[in-house]
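Removed from the display is one protein chain of the complex; every other protein chain stays in position.
Chain naming follows the written order as A, B, C and D, and within any one chain the residues start at number 1.
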């Protein structure tokens, strides 16, 4: 594995970090067709936990099998594959060394009753990540939830342990909480704030959802207007998120949510590229398509990130 | 102990697991009359905890004695015997090496008041399992309960410790919670989801109840219909559960609930076999019958799993 | 110390246990006038915690002194003396080696407000028991309380530690909870269930209260009737408790509650003996009498257990 | 340091305790003008935490300085000085070896809102006590509070650690809780019960407030009357407290509360002496007086305890 200048420059931003973590960041940044470009596409498959197996996989039955996802990530030349403990373990031997993996260490689900606290269960450990040869752990936080302080403390502690053991940390930062309405959850200001919190907590890579041009918090709205922060286009909003992760000193990737047309996905990809984002994390839009369609779409995304489209 | 090709193929699915855990899985898969077939019958006796001694044992008084269950499991040629700490310890010397044992490490009970949280008490540890020569720990989760996130975190942690010490983990996945009605607890979609969660948490063997053809969650119902997932017969529903445990890469066994006629039990057994399930976990239907009847029924089940009936 | 055949047979039931625990059980079973008979009388003095010093000791002023109880247990030839940390520590040197001691490691009190959770405080540790030369720890659980799951987990953990260090565990199993009325707390079915739970949790000795012929839980009532379980006499009810502690494979002792006439105490003793119980645990009925009367009563109890009365 | 026969006899009561703890008890019992008499006067200065600095110190401005208190304890020939971490640390070097110190390890304050749980924050550790050369830790419990079970468990654990490291434990036992009214908090029965609980928890020295002749708990009132326990005079009530700490086998000191006239303080002192108490713990009545007055009053107290007044 050789690291490009681009990758070396990115690694240089992780000033306080040890070589173990940097090596794992370099692995993900050097893997696949985007290797060396500073851009990444990550395949995350934890929707079975979140929505149940039938809602996630029945539209494309082969995707019930964990090997399907491993193989697609390898064949499409992606940067990494993320999943909970069970499915990661089900292919860890077969695909050892073929693709960097990310162990998702906490999860929610759709069986939870309305009264349940707005948080997730910690379902795996840093030592599991080590044992399975993973490059990173993935952890979801819900900024805005009354449980968020505990989530922050939990990931701060896991991040510390992971980094000490040379494992990188990716934070999925999803605004959600008692005082946030649906529009607020994807508002431009709230999304940038969520990205900022993840960076402050020490995330090596931040994952947020693409946002809307809505501004939710009155005080923030004033600041966006006074500071003339553009939010009109998706690229504008990506740019503000990039600036909010320590002025671009941290990697940030974006997800697009529920299934949609391939053209919409590619438009999103261009916006991420144009706003200076580091890439995409894309699950349902991959495995809920027939494999051939998904492979084509992924190649198109790669071409966009490489500036060929 | 020699492992058959069938067993070796099953073990191969546990890719990330260490030889200690695989050896214990092999012990259960190679024991008794179903040894080597990839099918299992497990005798679980924790009903005294759940329902009290009189409701569990008085209909067949010899079953008050823990040795009764050990002996029945041995004599009937079953795959393993599961129980809480006290009764397991009461026969651990006498039956050492005669039958693989599973330490049930959490338990609920019928004395709990309605206001009690919907969870179980952790009543034994991994080190107890080691000390008593057990092959696995058993842990119940209640997907759907507001306490379920804590239960998931607890078993994730115990599973990690158990596997590190070479002990397998069996998860009893029982949907139960504030927003689930009685029909929902045994619905086809909810049962498959519960099985999936157990597999994601890293269970080596998953135990669920046989389900009905009811579909409880509206979004899941849509997916079942769109994906044309059959739920009409018990075998259909078993099949969807098997697919939901990492496309059959994990062992899954089924329980049938309260006492019923032997013919019903045998019908269940055929459905499990036809749907591709790995076997039965059967308690009250064994020890609440006169011993001779129970032994006959177990032999019939074994014949069905072996394809002789 | 020589162990009798009777004691050796009892010890044999503790199949999974190490020689350290068995030695301490043997010490209690071999001590005093009942030594070697398989019967025990234990003096517990934790009423000062539960009810306050004046209500416990002022009727017999010398009993304010912890040495009073140590000396009575020694002089009366009892099997063991149980108390919280403070009083045990106040005589540990003077009476070292003269009588096996049991450290009561959790306690409730009468100053607690009604809103307090129905549980007890853990007030001493296994290492305290080791340091003070104790043979066992004593722990109270409240089956039926919404806090009981935590109590079960706590004692499971302390039992594990105690046994690993060669200390036996005695569980005081007292039904008490939000859905149990006064009659339910001492009902025959609930008492047997409480004894069963203690045995499942791994108690080496179980302590319950003598029960009434009331049957509290409807499902249990049906089972008692269907199974023709006699509950008319106290001996009947003791017998069902004995059967509920792993078919008599665990030691079980009974307490009688508040002060009463010596004849009533002796009637209780006969019922325990006739029902196959292993003895008495008797506190207020000892130290709230003038010493001479108490000594006489204890001798009468011993004679009953020895079959001389 | 030579210990008198009186001190040696007191130490003998701590039967189960190690020489490290006994040495520290001996240090406090041998210090100052009451050294060797079995009586103690302790200066506690944690009122700044409880009531704020202005209410505590502005009436006598030099008392804002922690050295003021250290110096007064030394100059007046007291037995020990007790304070929270900050002030103790501010004089630990200057006064090293000049006076035994007690680290107050938990504290409440007057800024807490009414909804706050009735408990205290643990604000220092046993290792802090070791590091600062302290002879004891001081811990407040609130018998009667719904939080008291947790407080009991916390001090049980800290006491265990402290004793293992040779540090003595002093429990401030202050009845306070949801079902206790103001009269109940200082009632004779409740105070004796609170002293008893502290002794049961293993306190080496118990601190309670002087009580009134009110009897608060109906059942206790009956026992006081049946047992003819005198509560009319302060000396009577002190006597019942002494009896309630393991029949006088534990040291018990008394506090008088808010500021009052020197004559009242001296009357209290005589009552403590006459009732057999082991001394006074007196804070605000010392440092809220001009130094000369306080020194005179302390000397008068010493004379009373020495039987000279």
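Keep in mind that, in the parts below, a contact is a pair of C-beta atoms (placed from the backbone, for glycine too) under 8 Å apart; a residue touches a chain by one contact, two chains touch by 3 or more.
Here the structure is a predicted model, which means the values were calculated and not measured.
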Contacts of the hidden chain among displayed chains: A, D
Full-complex contact with the absent chain, from D:99, D:124 or D:281: D:124
Among A:229, A:251 or A:271, the residue in touch with the chain that has been omitted: A:229
Absent-chain interface as seen on subunit A, which is shown: 13-17, 143-146, 148-153, 156-157, 160, 175, 177-180, 189-190, 192-194, 196-197, 199-203, 217, 219-220, 222-224, 226-227, 229, 240, 243-244, 246-247, 249-250
Chain not shown, touching residues in subunit D: 48-49, 51-55, 58-59, 61, 64-66, 84-94, 107-117, 119-125, 127-128, 131-132
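Following the convention adopted for this analysis, only the chains that are shown with their structure count from here on.
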Common touching chains of subunit B and subunit A: none
Shortest path length from subunit B to subunit D (each step joins two touching chains): 2
Same or different residue numbers at the subunit C/subunit D copy interface, by half rule: different
Superposition of subunit A upon subunit D: rotation angle, C-alpha, nearest 5 degrees: 145
Centroid distance [mean C-alpha coordinates] between subunit C and subunit B, Å: 36
Multi-chain contact sites of subunit B, meaning residues that touch two or more partners: none
Category of the chain touch graph - line, ring, star, complete, other: line
